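Take this structure first; my questions come after.
Of the protein chains in this complex, one is absent; all others appear in place.
Right, chain A next:
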Amino acid sequence: MKRVVITGAGTINALGGDVPATLEAMREGRCGIGELDIRDVDRLAVRIGGQVREFEAENVFNRQQLTLYDRFTQFTLVAAAEAIAQCGLEFTGELAAKAGVILGTAGGGVSTWDDNYRSVYEDGKNRVHPFVVPKLMNNAAASHVSMQYNLKGPSYTVSTACASSNHAMAQAFQMVRSGMSKAMVTGGSESMLCFGGVKAWEGLRVMSRDACRPFSANRNGMVQGEGAGVFVFEEYEHARARGAEILAEVIGYAMSSDAADIVMPSKQGAARAIAGALDDAQVSRSEVGYINAHGTGTAANDKTECAAVADVFGPYADTLMISSTKSMHGHLIGGTGAVELLACIMALRDGVIAPTIGYQEPDPECALDVVPNEARDADVKVALSNAFAFGGFNAVLALRRV
């Protein structure tokens, strides 16, 4: 088996337009959640979100590109450009023939669906733009990354709701570890902050109207975010031979399915994924210093997740730190694991643990060190990133400092 390292990272999300800005915001415990600035917001009961601001697509892409790029594709391409520039790889020849791109998204081109339904139903138009289908399809973002960077190996899009990015990155990891490819581009994106996207979530009645406060006794639900995270996973010797900067090593993963309920999480399912990732990575419980929690800020998730961590880690649950950065960037749904992997990289490489902000009251059912409100310096060797999706699909990644 090959060792797999991360040699490039890119993002755009409510905390910033690139990785340095995002990590700085995480270090400072800054909140990217605010009033939604979208059409028909007055007809929504939920009016907050982790929206990407100060992003003018017209300044980044030309008119022809914009007719084909939904917002989730735009975010992906911005993040991919940063990640691929950082890794310094040029995809040609044999490397390109085997390298692919695997991305996660739950909804794909939600705002393209939304705009065009509005046009035919509300405005009564009988004709839509010819590129509606290639613009909204869930694999559009991955396809454009593949075309732009000449990635000719296995590429596809994974859609497992809130675990999409973690499932996607697990697949990319597996391909590099098994020797199928020297490098893979992976991560995920989401852009559901449009009228229809928020309205659909509103219907579930799990959304907060004021803030995302994971693990805090007075939490009242989740807050949606948007954006993308993209990484380059590369075979260790390949990266070393060319002197690439290594951000962290991916050492294992596990996926599990609850096979129980379409929305309620299961402690056993989550615990099996966490324990599975530790086994796959061959690390002991005492080595794990940080977990980036799924931490949605809903009662169902937070209690179940803390119970699962307590079960798996036993006495070591009290020595590790677990934080939810969703309190700052919101829940990026299918893109969330990708942006949250940045917090794991920051913990391992920079020794800074991103906080869970908005934390006000301890909850006895979430009695772990959730790094409340302020970032902390710590020496962390191994970190995990949790994702537990609707539909009972779980995926946990394990990373190590290099």
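To be clear about the criterion, a contact is a pair of C-beta atoms (placed from the backbone, for glycine too) under 8 Å apart; a residue touches a chain by one contact, two chains touch by 3 or more; residues count from 1.
One rule holds in what follows: contacts and distances are computed from a predicted model.
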item	value
Protein name as given in UniProt for the chain not displayed, "Fe-S cluster assembly protein SufD", "Acyl carrier protein AcpXL", "Ferredoxin reductase" or "ABC transporter ATP-binding protein"	"Acyl carrier protein AcpXL"
Chain not shown: contacting residue from A:Arg39, A:Arg53 or A:His129	A:His129
Contact partner of the left-out chain, one of A:Thr67, A:Asn116, A:Gln148 or A:Ser257	A:Thr67
Hidden partner interface residues of chain A, rising order	64, 67, 127, 129-131
